[in-house]
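Removed: one protein chain of the complex. Kept in place: all other protein chains.
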Amino acid sequence: MAEIRITEVAKRFGSTTALHSIDLTIADREFLVLLGASGCGKTTLLRIVAGLETATTGEVHIGGKRVDTLAPKDRGIAMVFQNYAVFPHLTVFENIAFGLRMENMPQQEVDRRVNRTAELMHIEVLLKRYSGQLSGGQRQRVAVARALAMEPAVILMDEPLSNLDALLRMEMRAELKSVLAESDTTTIYVTHDQVEAMSMADRIAIMQGGRIVQAASPVEVYRNPAAHFVGSFIGNPPMNFLTAKNAGEGRWTVGGTTIDGPASQQATLQFAIRPEDLHLGDGGFKATVVVIEPLGPHTLVACKVDDQMFRVILESDTRVAPNDVIGIVPQTDRIRWFDPETELAVPGRQAA
Amino acid sequence: MRVRFAGNCRPVHETKPFFSAPRDRDARPEKPVMNPRALPYILLAPATFFLCAFFLYPFVLVAWQAIATDEGELTTKYLSEMFTHWKFNTALTNTFWLVLAVVPIQVALSLLMATLVTKMQKGRDMVLYIWTIPLGISDLAAGLIWLTIFEQTGFLNSLLTNVGAIEEPIAFLGYESKGTIFLAVVLAEIWRATAIMLVILVAGMGLIPKEYDEAAQVFGASRWQRFIKVTLPLLKPSLQTALILRVILAFEVFAVVVALAGTNLPVLMSEVYNRQFDMQDTHVAAAFALLILVISVACTLVIMRALRTPKGASL
Partner (left out) sequence: MNKIASTITSPERHGVVGGEQRLVRIAFATTVIVLCLWVLVPIWLLIANTFSTPEEVNGFPKRFFPSFDTESVEFFLGFYGVGKALWNSIVVATLTMIMSIGIGAPAGYALSRFEFRGKSTFRILVLMTRAFPLPLLALPMAVLFLRVGLDDTVFALALVHTTLALPFAVLITFSLFSGVPIELEEAAWTLGCTRLKAFRKVILPLVLPGISASAIFAFVVSWNEVFAAAVLTIEHRTLPAFLLQSLDVAPLHLKFAGGAMLVVPALIFIFMVRKYLFAMWGIANR
């Protein structure tokens, strides 16, 4: 009912290109996160879907209908802004009811919807207050309730949690996810926080420089990053990258040992593996320990492999000391390969 | 709590589009829905028209009237009539002396008041309101107010008589006492127009973070040094604005003089008024007006040059 189809949407400001021909389809009721660093174009894309900005080229369809030429109010969307945009001159009740009043809804229905969404967001006691009397977190809930009360086909959220402190952010993440999961809306959620993206999304679309680099489920993005950028952006601590030299016939030299890899003719490839996908043992890389960080549930060991920084997550009771030379073995099915020029993933080959 | 939204979701509206969808996708011009290109111009149009019609155009007319006859011939006869009139020199010198006497005192006074009020904590609002009261007072009313003081039967004479300083009331504003007339006008102008500079300077001072003053304190600067070397330079933009405004207004001095001195102290503006209204001599009036205009613009440029701050050197 509310599938969103973005076709070849591009946005140029004079000589700068904010978006390069974006193609993206968001299924009905899907929770899609647009993830990326500042300036990657994610907010611009969201605002184009909302109708607050116009695309230079391309089309946007919502629920099968073309919406490019429609005002925001006619697109069936509701939006939650980064700074909440709660109207200071209205009570919380009137704020939530604002969109309903614009539709001339009968008072009974207005009351019903406002009270229901207020309960949903746990702000029933605040209904008579003004935004100046609310904390940031409370204002954020009002903004969300206001959008939900519209019972829209599509909800757009522009970094709604970024102005909250860490603890509150964590609580709201869970709350938002459950509230939105139970509603029938399609959601586009913009953030630069990869933890938020991973925890909330059905699918993540990672953006860089005005392009979508990869759009897939969180697990897929984590396990099979389509580009170097995705691998390094997602995951904390980040993915490790080493340069591997071609040793002929699908064998590659890296970290002092030779392993199986893609059957490519290239001179070098980028070898990548996540810190948690390695264990102590022989027959792997030679690593010199630099720093040990006992984090509690596990120990993070920063070491040098091939003279590059390399991070390994080991058991919490691991006994190593700085300057030790240890052997670390990568889990073969978690090894990933990237082309050093295009930075795209190269399909590997399972070790025999 | 499980909640299902009752009924259908709000459907996408099938309303008439703001602009019809273009056929060729790639050739579509930028026609924003929420920001139609013409809107700012439509909103600006009345004000632009108004200012052009009632500001730019009249000033061009004034200049024209001063240098051209009714038939449209260029001439200098009105200008020479103005320059050669017996009252011209008096009016010119009076105006200049007034400006020279009043403005520097006002600068000093408003700086003092701005400094005082910025440092106040309690009672600040009340004092600020009192000191800005003159902003709302017409220059004519200000003239009348000081008339009550300097008038022969006025309060100054009453005070002096009551303390026994004089026997008979002094005619401060009499025809012969040009000096005291001038003084009275200076006092009235200072009283009336300092608030204009005060407001601008207070706003400018409010923008200076107090860290600069505190840093100067730490480095051993005395109060006076801090004022001269830190506050004043940072206040330059506001000073520039305040000074330009005040000087232009000073050359327009009119009603205060008329109220206090009648015809005993001619100034440029009163000459304009006389010729226009009493003598119906619009061309020479325009000549005087042109002169005031030129002086104002010249002063503005001088002040802008003298008080300019190099790029990056301001707050």
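Here the chain labels run A and B in written order, and each chain numbers its own residues starting at 1.
In the analysis below, a residue touches a chain if its C-beta (ideal position, glycine included) is under 8 Å from a C-beta of that chain, and two chains touch if they have at least 3 such contacts.
None of these values were measured; they are calculated from a predicted model.
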Statement: Displayed chains in contact with the omitted chain are A, B
- prompt: Of the listed residues A:9, A:52 or A:313, which contacts the missing chain in the full complex?
  reply: A:52
Field: Residues of subunit A (touch criterion as defined above) contacting the omitted chain
entry: 50-52, 71-73, 77-79, 81-83, 85, 87-89, 98-99, 102-103, 146, 150, 156
Absent chain, residues of subunit B that touch it: 34-35, 39-41, 43-44, 46-48, 50-52, 54-59, 61-62, 65, 112-113, 116, 119-120, 125, 127-141, 144-149, 151-155, 157-158, 161-162, 169, 191, 196, 199-200, 202-204, 206, 210, 213-214, 217-218, 220, 223, 237-238, 241-242, 244-245, 248-249, 251-252, 254-255, 258-259, 262, 269, 272-273, 276-277, 282, 285-286, 289, 292-293, 296-297, 300
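Following the convention adopted for this analysis, only the chains that are shown with their structure count from here on.
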Query: Which whole number of Å gives the spacing of the CA centres of subunit A and subunit B?
result: 56
- request: Mind listing the subunit B positions that touch subunit A in their complex?
  value: 1-5, 7-15, 17-21, 25-26, 28, 30-34
Message: Taking the touch rule as given, give the residues of subunit A at its contact with subunit B in the complex, in rising order.
response: 1-2, 8, 51-54, 56-59, 62-63, 65-76, 116, 119-120, 150-153, 182-185
